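Right after this comes chain A.
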Amino acid sequence: MRLHIKNGRLVDPATGKDGPGDLYIDEGKIVERVTSPQRTIDAKGLVVAPGFIDLSARLREPGFEYKATLESELDAAVAGGVTSLACPPDTDPPLDEPGLVDMLRRRALSLERARVYPVGALTTKLEGKALTEMAELAEAGCVAFSQANAPLADTQVLWRALQYAATFGFAVWLRAEDAWLAKGGVAHDGEVATRLGLPGIPGFAETIALSTILELARATGARVHVCRLSTAGAVELVRRAKAERLPVSCDVGIHHVHLCDMDLGYFDANCRLEPPLRSQRDRDALSRALADGTIDCLCSDHTPVDDDGKHLPFAEAEPGATGLELLLPLALKWGRARELSLAATLERITCRPARVLGVAAGSLAPGAPADLALFDPAAALRVTPEALKSQGKNTPFAGYELQGRVRVTVVAGNVVYEG
Partner candidate 1 sequence: MKLPDAEKLCEQLAAELKPRLGPKSAMIGLYTGGAWLAERLHAMLALAEPLGLMDIAFYRDDYHAQGLHHDPKRTRIPFDVNGRDLLLVDDVLYTGRTVRAAMNELFDYGRPASISLVVLADRGGRELPICAQHCGARVEVPAGMRLRLNRLAGGKLALALEPERAA
Partner candidate 2 sequence: MQRNPQLNAAGELQHLLSIEGLPREVLLQILDTAESFAGVTEREVKKVPILRGKSVFNLFFEPSTRTRTTFEIAAKRLSADVINLNIAVSSQSKGESLLDTVANLSAMQADIFVVRHASSGAPYLIARHVKPHEHVVNAGDGRHAHPTQGLLDLFTIRHYKKDFSRLIVAVVGDVLHSRVARSLIHGLTTLGAPEVRVIGPQTLLPSGVESLGVRVFHDMRAGLKDCDVVVMLRLQSERMGGALLPSAQEYFKNYGLTGEKLRLARPDAIVMHPGPMNRGVEIDSTVADGPHSVILPQVTFGIAVRMAVMSIVAGN
């Protein structure tokens, strides 16, 4: 498809360029010029940016089709301007077999929506004991290996897993949480949990685990990406590790830069998240760290949960929130609060996650894949769960007035969403 996108405001986070211009697409790539476009899109009043890259979005297939399907969630992704996403291995069965990974990739490809990059299980069945066939899984299409939210049996397994991954140069994505210190906890261990009578997960459950991970990364040389930071303490540890030039990267979820444990209110199960929403001080540290680059990128951690899973007392509710369609407006809200330029804000959801994923994306340069999001940064968006395309209606932002609506999404040169 030869496309001409005219009159748009081109924002290229890779270069920082932000100005009016036209864009041309041919054979799935951005090109200098197209003489006879098959379609012209008038992007007047819209920002034309690379499509967003989300490092964590649960598609719920295989195994959890009653919560969501590839169709509904990839529809949600492109409606949110997300053109590439990585899905965690905690499906049912978990992504620990090349056959499963292959099937998932093929199915996602056939739907011709966003690009799906599976993250493979680090251990078989995610039980945290025995390593998976990482080389086989990589060949089937896994971009990294992870335990999702499941713990490892002990530090021996962590050490060996990092050594093995380092052997092949594979990236290991880990959530830093000490399983014993976190045991039984459902909320941040602090004043709010004390008032609400909820078992707490102390902040040091994250920092202790992160210290262990960083020490082992240093010892093995493995490439580690730390998922969903939640504490100010973890930010400090990452800062020091980066100063030391350790090959470590990290991300934070959209909920943790905006919300804190006070938002639990009267036991709102939509705020039941992993990791938990922590104190205001933690939230502010995370928000600043994302701005100064200590935290590399922002992701949605999209986790659709059905009503049955959320209409339960807080501690019994399933953790997670829907988020693919809120990634852009919440990123913009964060960027405005930190007084960053649009290009700098979009970097956190385009070229930086692309770098972590190891894919050539997040750029508007000629030759780059034609994955684009055309959006109106000022358009009002009232978060209405029923109106979301995702089957997951579970969001703590219900009723919020945000800004930023995607109007057109292009993947591999094809228009996959128009709204």
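Candidate entries met the following condition: all candidates are chains of the complex that A comes from, given by their letters.
Here is the rule we go by: a residue touches a chain if its C-beta (ideal position, glycine included) is under 8 Å from a C-beta of that chain, and two chains touch if they have at least 3 such contacts; residues count from 1.
Because the structure is predicted, anything quoted here is derived from the model rather than measured.
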Checklist entry - Hey, among 1 or 2, which one's touching chain A in this complex? => result 2
Checklist entry - Taking the complex as given, what residues does chain A use to touch candidate 2? => result 189-191, 193-200, 202, 265-267, 269, 308, 311-316
